[in-house]
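Quick one: structure below, then a few questions.
Shown here: the complex without one of its protein chains, the others still in place.
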Amino acid sequence: MTAASQRVASRFRVQWATRTSRLATGLGVVLFAGLATLPAWGEGGTLRLLIEFFGLLAMAQMWNLLAGYGGLVSIGQQAFVGIGAYGLFIFTDLTSLPVLPAIACMAAGSVVIAIFTSLFAFRLRGGYFAIGTWVIAEVFRIVASNVRELGAGTGVSIASLVRMDATERLELTYWLALGVGFGSIVLVTLIMRSRLGLGLAAIHDSEVAAAGLGVNVLQTKRIVYVIASVGCAIAGSVLYLQLLRIQPVAAFSVDWTVKMIFIVVIGGLGRIEGPIIGAIVFIAMRELLADYGSAYLVALGLVMIVIVVLAPRGLWGLLTSRWSIALFAIRRRLVER
Amino acid sequence: MSLLEVANASAFYGDFQALFDLSLVVDEGETVAIIGANGAGKSTLLRVIAGLHPLRAGMLAYDGLPISQLAAHRRVLGGICLVPEGRRIFPSLSVDENLQVGAHVGRRGAWNLASVKALFPMLAKMARRSAAVLSGGEQQALAIGRALMANPRLLLLDEVSLGLAPIVVGQLYAAMPQIRAAGMTTLLVEQNTNQALAAADRVYCLLEGRVTLTGRPTDLARSQITAAYFGF
Partner (left out) sequence: MEWVNAVVQGVLLGGLYALLATGLSLSFGVMRLVNLAHGDLGMLAAYLSLVSVSMVGIGPLESLVVVVPAVMILGYVLQRGLLNFTLRGGVLPPLLVTFGLAVIIQNALLTMFSADSQGLDAGPIETASLAITDQIAVGWLPLLTLAVAVGILVALQLVLSRTGLGRALRAASDDGEAARMVGINNRHIYAVAMAIALGTVAIGGIFLGIRTTFGPADGPARLIFAFESVIIGGLGSLWGTLVGGIILGISQTVGGQISPAYQLLAGHLVFLVILLLRPTGLFALPGAREA
């Protein structure tokens, strides 16, 4: 930098936080602290619902990272939910590790698997990429259904966890879910504030222009794909801490991705606030329409189509159409010192 | 009544304004040229007339009727045909098929496969060839021929000479008198000012989305044109 430009640069600094984001962060911390104490005074049913909520929220944030920020629509994220489930089983039952190290090992393994599957998935683009990810998930499902040590078609129960004290397991799962849920929000925020996030935003606007500026497009997308996949796997492990019974058809079911997509699209694609609202709406709708069986999925499908066509930025987009509200500080602003 | 009347037209790309309150007319049978530097709004104007770009303000009238709400394919049916910048021929179709698809709307008139090939003999020899392997000049001839197949009343030509060798440009423009003799009204955009002035009855000069000069080529001095072109 020349002396002159340095003088100019020193007059400005990059500011992240806004008043709203500071407020939101503060509230978030309070909420987290409050929720962390829930096992002491809350009911089992509430804890279980929140575990599911935070698990789905984390998965949705990961799908949003892929699709909303990365522009990659995957309908095969269920592959990693299943990997999270079976990984938990392998590292607790088969290798007798305690829960946290087991999940860590699972996460490490899923990084490798994610990199490997990306070799295939990234041969495709757009809609064919989407179906390709589904094929990959199907391959995992078929393999898991045929490996005897993993219980083949009938699946397994994670015996070592079944033996664990139920209350202790519930509390552990709850805190892990809370951590994973809030953690996913923090993770996406940090990513969007990093160089990776800047590259993502550039790619989102124009791949060609981003590449021309030196952004390694393929590398960036691959990194995001791996992060999102591992995130899903971790969330999957946590949810199966609760479910305990792993069946390949369920663990690798596309229903997981269906939920992720609904939550993100209805809540708001490409915004961190979106999946939060989406998860709340999803759980609410499911509880409300529980008596109608699969009709509630028809309703969700209709809502999703209406939103994509009429309100593409989702519910959060509708709420903030008048005032630009950002609860999470991921925008850089140049401010005079 | 003019065949084409553009009045107070304004067009935008997002927040960027490309045409400012622009007006022009084209009478039946005329050849009108639009010249101007890059970014002056010439192509945008043609795209607006063809219906490929929305008009945010102003009026567009064709044969006395307002058409700014009319869809692009309907305007072709009505007789407005654009030969776009960059040729845009269909690469997976053969030369003949490109011409045939040009007649999609089925308007009757002097132009058909035989007469277009008579106009551009080079196309006659390559009937079955894939359009993708044609040279630039051949593609341009094909694009013009394709537009003629729709038997338009108003032919819009966007940068015919772009990227082509002068001799090829000369060959293409040599076809203009025949097109004109068959009764065509032409509005052409050209960066090659000399070619434009030679071919046109009247000329408009555009700068940054506004008309800076208009008149007959014979009535305008070089210095006037240069000043209008560059804006000083």
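Per-chain residue numbering starts at 1, and chain names A and B are given in the order in which the chains are listed.
The rule is short, and it goes like this: a contact is a pair of C-beta atoms (placed from the backbone, for glycine too) under 8 Å apart; a residue touches a chain by one contact, two chains touch by 3 or more.
Predicted model, so just to flag it, every value in this text is computed and none were measured.
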Chains in view that touch the one left out, judged over the entire complex:
A, B
Touching the absent chain in the whole complex: find that residue among B:Leu93, B:Met126 or B:Ala182.
B:Leu93
Taking the entire complex into account, which one of B:Ala7, B:Ala72 or B:Ala110 touches the absent chain?
B:Ala72
Which listed residue (A:Gly26, A:Gly44, A:Pro98 or A:Gly126) would be found touching the missing chain in the intact complex?
A:Gly126
Which of A:Met164, A:Val186, A:Leu244 or A:Val258 sits in contact with the chain that's absent?
A:Val258
Touch rule applied to chain B and the missing chain gives residues 50-52, 71-73, 76-77, 81-82, 84, 88-93, 97, 100-102, 104-105, 132, 146-147, 150
Which chain A residues would touch the chain omitted from the figure, given the whole complex?
67, 71, 73, 75, 119-120, 123-132, 134-136, 138-139, 142-143, 145-146, 254, 258, 261, 265, 269, 293-295, 297-298, 300-302, 304-305, 308-309, 312
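By our rule, only the chains that are shown with their structure count from here on.
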Length of the line joining the C-alpha centres of chain A and chain B, rounded to whole Å
52
